[in-house]
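All protein chains of the complex are present and in place, except for one that has been dropped.
Now for chain A:
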């Protein structure tokens, strides 16, 4: 159970319409007399969430206003006092650490808002830059300490706040975002929303000018210290300009130069002289009185720099999506999935960039994208999608039969409007964090599944008008997407360490079935495209023929890729069956559960989804246990029908089990052949040209997993064959956690030789 919620809970049932008052003291005491000590008076709407958000006054761990004997409510710090240049670097570097901790998901309360400088700047609720000052008395002194604070540090702080404003705006304007990744709470403080970015940039430039000019040179003795400050102000400017919402076309370039600029910060960080008194946890007290005191989050400087560098690289990469908006939908989605798969997963802000760009596309562009998607799979050069269909005017004569083209357009429009929500999700999904992607997949799969009947009906209407189309084209498209999503959900389960080691055989078995299904779809569709291409050639429609050929080649590449997944998953399933039969992966005792109940729980997201259609537990159990139970804790709860393997003598049975190693090896070999074929076709065909490098790396990693699995199997097999039953004394198996594998989705067991 988690501890308190991060935000105070707003009153749910405010009844403001009738402000009548009466004194309840006497009736309250009267009623309270009837209750024993500790009786919970709880209305039925009081939830656990509220209980957890509640505070106990006078408990120092919960009551942020609680004062220890002699303690002051607030720490006093004079923000107008002069600082040395080294101290300014100290404050600035500490602010950067807090800023990056905030980007990582911690609230402002525990990070930037612990700074007295930020507190004072925001406390006066400035509506323009001249009000965003440390002191209402204008700083007329020209001494170094004053300029360093009132110009340099102030410019840095103001720009930091403005950057937070931009980031918050970008992230919270998403279709879908959750506070687990990013805390948007500003505790009723206005992050300089009205202050124009140009003014902030001008202030930074003023500071830059001072540091570069005579003032700075004479004020700051050490040249490197001065340059250190300069590089911080310049970085701040660069970062602010890059973050500016609306994402100019230069955003990519702006983010790209940041990692280099950070070198200047790292080199001069040794001059930083911390000013710990300029930060205080007590500032929380006047910002949020209804949450317990929260610890300040301290990120080391080196880590903060690394985070900012990564964030900038990710943001620059994200901006690249603009180049592909007019390309194929496959290209776009491949881009998004590759982006989401970067390691470590991009933070909330960079992940918001592709969403911002995509969802600022007008609806007509989305429709075009959708039509392209349909054409690429089920309507290659098909009259159904002929743009002419959308230009046919309705006949002015009432009751006149409608033109088939117009009816076709109507059907497609209906389809698009009924399914658009799910279509958007295909793009929103890969913009979430990995854990959420998996959970959101479940909902999107159910949505696509709910479209089965409506699509089937639309297809029936369509097929009455068009004889030469893919069978149930719209349903096929929906089902194909669904299979991709189901496959992704299972694969993310491997990546996120959801499955226990004795579930791996089952999950690879399931993955193999899904991919087989998907492969079947693609083979049918590519055969259709091939036929159509031949027809166009016969009709001498050369241009159309070559367009359909492209579709054909792409579908064939996709089929080949699906087949490689199918085979490799099958191989891994057999490998894990083998390892279980050899007792390398013991079945836990699990006294409170049965295999059938666990199957239902594990497969819950897919129980009702068709296709792929989940086999009954009995079938799954039988396929995964060709030679009976793996060990004494693994037993089939439902009856004990005499099976073939029961008739085998023990020696022969053991020999059969041992043969699984070779079967797995053979299947790995087949999968490798498919993979090599895919690799040869190159990334461009399947629409991964935009992420060619990652595509290559991905295939290379899967191939490494194939090799690794082959070696692991051979090692175990050799010892099994020579040592027989005593193999457990010689070897053990470890399942490497996510991040320590050749490929996150292909778990190769680690064989450990004992002694």
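Going forward, a residue touches a chain if its C-beta (ideal position, glycine included) is under 8 Å from a C-beta of that chain, and two chains touch if they have at least 3 such contacts; residues count from 1.
As a working rule, contacts and distances are computed from a predicted model.
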{"item": "Protein that the absent chain corresponds to, by UniProt name, given \"Queuine tRNA-ribosyltransferase catalytic subunit 1\", \"N-terminal methionine N(alpha)-acetyltransferase NatC\", \"Ras-related protein Rab-24\" or \"Cytochrome c1, heme protein, mitochondrial\"", "value": "\"N-terminal methionine N(alpha)-acetyltransferase NatC\""}
{"item": "Listed residues A:257, A:296 or A:498, member touching the removed chain", "value": "A:498"}
{"item": "Hidden-chain contact residue, picked from the options A:123, A:246, A:588 or A:613", "value": "A:588"}
{"item": "Residue, one of A:26, A:68, A:400 or A:607, that touches the chain absent here", "value": "A:607"}
{"item": "Touch list for chain A against the chain that is not drawn", "value": "1-6, 37-40, 42, 46-49, 51-52, 54-56, 59, 61-62, 104-106, 178, 180-181, 292, 294-295, 297, 433-436, 438-439, 496-500, 503, 588-593, 596-598, 600-604, 607-608"}
